[in-house]
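With one protein chain held back, the other chains of the complex are shown just where they sit.
Residue numbering begins at 1 within each chain, and the chains themselves are lettered A, B and C in the order written.
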Amino acid sequence: MTSLRVAVLGATGYTGGEALRLLAGHPAAEVTVVGAGRTAGGRVGDTHPHLVPFADRRFESLPVEAVAERAEAALLALPHEESAGTAPALVEAGVRVVDLSGAFRLEASAYPPWYGFEHPDPTWLGKAVYGLPEVMGEQIAGADLVANPGCYPTAVLLALGPLLSAGLLEPEGMVVDAKSGISGAGRVPAETTQYAASEGSIRPYQAGVHRHTPEIEAGLSAAAGAPVTVTFVPHVVPTTRGILATCYARTRAAADTLAAALAEAHDPHPFVRALPAGELPDPKRVAGSNLAEVGVAVDGHSGTAVVAGAVDNLVKGAAGQAIQNLNLMFGLPETAGLDHPPVYP
Amino acid sequence: MTSLRVAVLGATGYTGGEALRLLAGHPAAEVTVVGAGRTAGGRVGDTHPHLVPFADRRFESLPVEAVAERAEAALLALPHEESAGTAPALVEAGVRVVDLSGAFRLEASAYPPWYGFEHPDPTWLGKAVYGLPEVMGEQIAGADLVANPGCYPTAVLLALGPLLSAGLLEPEGMVVDAKSGISGAGRVPAETTQYAASEGSIRPYQAGVHRHTPEIEAGLSAAAGAPVTVTFVPHVVPTTRGILATCYARTRAAADTLAAALAEAHDPHPFVRALPAGELPDPKRVAGSNLAEVGVAVDGHSGTAVVAGAVDNLVKGAAGQAIQNLNLMFGLPETAGLDHPPVYP
Amino acid sequence: MTSLRVAVLGATGYTGGEALRLLAGHPAAEVTVVGAGRTAGGRVGDTHPHLVPFADRRFESLPVEAVAERAEAALLALPHEESAGTAPALVEAGVRVVDLSGAFRLEASAYPPWYGFEHPDPTWLGKAVYGLPEVMGEQIAGADLVANPGCYPTAVLLALGPLLSAGLLEPEGMVVDAKSGISGAGRVPAETTQYAASEGSIRPYQAGVHRHTPEIEAGLSAAAGAPVTVTFVPHVVPTTRGILATCYARTRAAADTLAAALAEAHDPHPFVRALPAGELPDPKRVAGSNLAEVGVAVDGHSGTAVVAGAVDNLVKGAAGQAIQNLNLMFGLPETAGLDHPPVYP
Partner (left out) sequence: MTSLRVAVLGATGYTGGEALRLLAGHPAAEVTVVGAGRTAGGRVGDTHPHLVPFADRRFESLPVEAVAERAEAALLALPHEESAGTAPALVEAGVRVVDLSGAFRLEASAYPPWYGFEHPDPTWLGKAVYGLPEVMGEQIAGADLVANPGCYPTAVLLALGPLLSAGLLEPEGMVVDAKSGISGAGRVPAETTQYAASEGSIRPYQAGVHRHTPEIEAGLSAAAGAPVTVTFVPHVVPTTRGILATCYARTRAAADTLAAALAEAHDPHPFVRALPAGELPDPKRVAGSNLAEVGVAVDGHSGTAVVAGAVDNLVKGAAGQAIQNLNLMFGLPETAGLDHPPVYP
């Protein structure tokens, strides 16, 4: 069997490095381009010392045509606005793309307010498939451009989506309180992500104005079959990896009913573990893996369901999900390269 | 001036140790009894190596009368059910008490369901004053028995209370998502509080059934002037100290209005820092101190106020607040022994 | 190809769990017994929630004969004294054993002073092969009983061994200052391994009297061809995984010479990465993997070589090395099941 030839563009950051890590163990894919901009020419091992299999490879900055000669598929871990231009160019050159930025996840009108730029070619927004395999599985298989979901939306949609679809939650007035590890802020140094500033800190940020809000609302609206508005507040907590999204919604259903609905919906999904009623997830139990945990408890005295989802933000929340999408696009087993258990403790 | 003679009973745990730490620097109080049960006879320095001023003191297990001979005041960091009996006995012996357990915070009917025991003498529940100085200041001055609030309720009530009192939040359907450092679980070893099990973990627990729920609801109901029900979900995150309570309530008010109400309500309170509109607190900025931060943002598109409170769970959430109560009870300056800034970073 | 059938005995702890994690992804081995004592009968998923492939398996407490019926090989993660009896019994029943305890690493006379028990059958000490593959590779292939090295000795011997063998260090007066993550203390709760007690702590322990001392000295003596005495002081630092052993020895050689010797010695070893002269290792770069890093700098003004080794204490320092030994014993590729890169960050 010939390997699928994959280009990873924007490979210097944490997400790009994670894609390389996972592809290093992929049985049916090989990395043919390790792309970077400013770091082009540098040794991969200098940037990612843990990636021994790639240590002596070089970052390259290639034109689209050169990528197309070397790869059937590309994972893009580029800035949003750069992706908006690069992804269509690659597709037109014959490369099927999983884009990890936010550039193809929303409607055109959402880009100016939430991302601060006018989308350069909105027709591509219609062609791109939203790459949450547990929801969009079949459409991903045929896609040339997959918009890999954001880390927070992945955790939220896997947890709330099935319950909204089943009509078990009131879609009004939902709250999503999310907690993320610090690697979600990326690799570029900043004062707030310094160790000394982060240890001991529990820091809410962009309350109500985080750009994952419209993505969450679009996914939940699709699940509910009606427009859904949520209050979304992310927090940074002192850990490297992991997201926990704790979601609150009014319900008349019992925890057993809700847990059964989660279990049934996710039964076919190899990467989602639905917990028994009353048990809530912990991202520590999925660290380093493409697994997600979802669970639900009900606060009977307030009539509120507490529905939570946990992922490793760099794997199921980013690079792992991208490879899962790649597998689906190219007819490979969905779990290829992603079937190792989490690392614990 | 003669010093106030204070007994600290239950002094082996983190809260008791914190009380000793703060009293070591108190200008008008001295610790005359360092009480413990099983550890009685042991050197304080063996249990609390950081408490150099107490290193060669011994833990004592004394009858109530002996405590009364040596102390005008007692801080009780005892198990709930033990406190329920000991606190009244001390008061009857002439010792004024700040009780850090939950034994005097609720109505009698709440003890069996939330604390698992029948209250031994509910008449004392009526005599005890709930020791949140920012709300109950004057009543604390005259009290013989003060029920020191729980760590979570302190953070929540300082944040939400003034806004409910001002009628600026809808009291229906509020959500409190709290995050706590691990010292809140106490000093007794357990598998879940091991370092290796805690690092990387973001763990919700007792969703909707935590025993601070009725305490929060009682405080919020008093503030709102009507019964309030909340959904309260605490989480443990990987840090030693600190609580952040992120609270969600529907509002028609703007963030400026809410922030102004918080600022006005807390203006007289030396330990509460109300942040400008749109800024939310971080417990790292109050670590080691008796300060609390409160702040509010509004998610306009969902009509939800995000109101948050941050405290050091061992100081303003426990031992520091107890000393603040002690100061008020004995006519000392409210900030005596508590006026050092937080330790940062 | 039929899979090698492996029993993991003592599978409830961190090391046993790590063996299961790695064997889950082993292409030529399958776990046929998940052994435990007190936990026998329990679901593996309740103890190791991350081990989804084993979630519904049960811990079993089996007699030796029953293990022998179901397995050709056994990994023993048992208490030292229990292993001393169980390992020979298994070998006699036809099961080839990798023992992760200290029960077969030393000479008979070392057990009373260092491990506190008289070895029950010292003849087995002569039959056991010390399982450091980079040193003992060929002998491991023929062994029925392999004594898997301790975590600290692994880091030290990979770093210092080749340099002593080459005569490049003075064997007199060497110092080994080691730093370990907290998972090395195991899973049983203790006050010193609580999160709140560990965060912020840098704690030397058992200075000069740690039981890995004779194991380190035996390995270094073999390398040097003469008796070597070291001063060994381990420390616990606030991280979950990882060991760094910083070793100090007098030298007349330049860093380049020393680095070249390390590189040459480890060139054939798939799991050891020798760093360029002047660069020292960091266990973060090998976390979750069976890799080791070794490096050397020279302090010219004092004539001292600083030689350091880094491993993940649960992988190359325990379960990963055990599987590496298993591979060698059964003629499997040395890297089978162990070829995934580290997880970073």
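Here is the rule we go by: a residue touches a chain if its C-beta (ideal position, glycine included) is under 8 Å from a C-beta of that chain, and two chains touch if they have at least 3 such contacts.
Everything numeric in this text was worked out from a predicted model, so none of it was measured.
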| item | value |
| --- | --- |
| Residue, one of A:R70, A:R187, A:H269 or A:H301, that touches the chain absent here | A:R187 |
| Touching the absent chain when the full complex is considered, from C:H26, C:H80, C:H119 or C:K179 | C:K179 |
| Selected residue (touches chain absent from view) among C:V52, C:L244, C:A322 or C:A336 | C:L244 |
| Per the touch definition above, residue among A:S101, A:T239 or A:S289 touching the missing chain | A:T239 |
| Residue in contact with the excluded chain [from C:T39, C:T154, C:T193 or C:T304] | C:T304 |
| Contacts of subunit B with the absent chain, listed as residue ranges | 14, 17, 21, 24-25, 48-53, 183, 199, 240-241, 273, 285-289, 291, 339-345 |
| Chain not shown, touching residues in subunit A | 14, 181-183, 187, 189-191, 193-196, 198-200, 238-240 |
| Where the missing chain touches subunit C, by residue | 173, 175, 177, 179, 181, 196-197, 199-205, 207-209, 229-233, 235, 237-242, 244, 246, 248, 250, 280, 282-284, 287, 297-302, 304, 306, 308, 310, 345 |
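Please note the rule applied: only the chains that are shown with their structure count from here on.
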| item | value |
| --- | --- |
| Chain of greatest Cα-centre distance to subunit C | B |
| Superposing rotation of subunit A relative to subunit C, computed on C-alpha atoms, to nearest 5° | 180 |
| Residue-number overlap at the subunit B/subunit C interface, same or different (half cut) | same |
| Most central chain, Cα average position | A |
| Separation of mean Cα positions, subunit B and subunit A [Å, integer] | 39 |
| Centroid spacing, where centroids are CA-atom means, of subunit A and subunit C in whole angstrom | 36 |
| Distance from subunit C to subunit B - Cα centre to Cα centre, in angstrom | 46 |
| Multi-partner residues of subunit A (each touching 2 or more other chains) | 199, 240-241, 287, 345 |
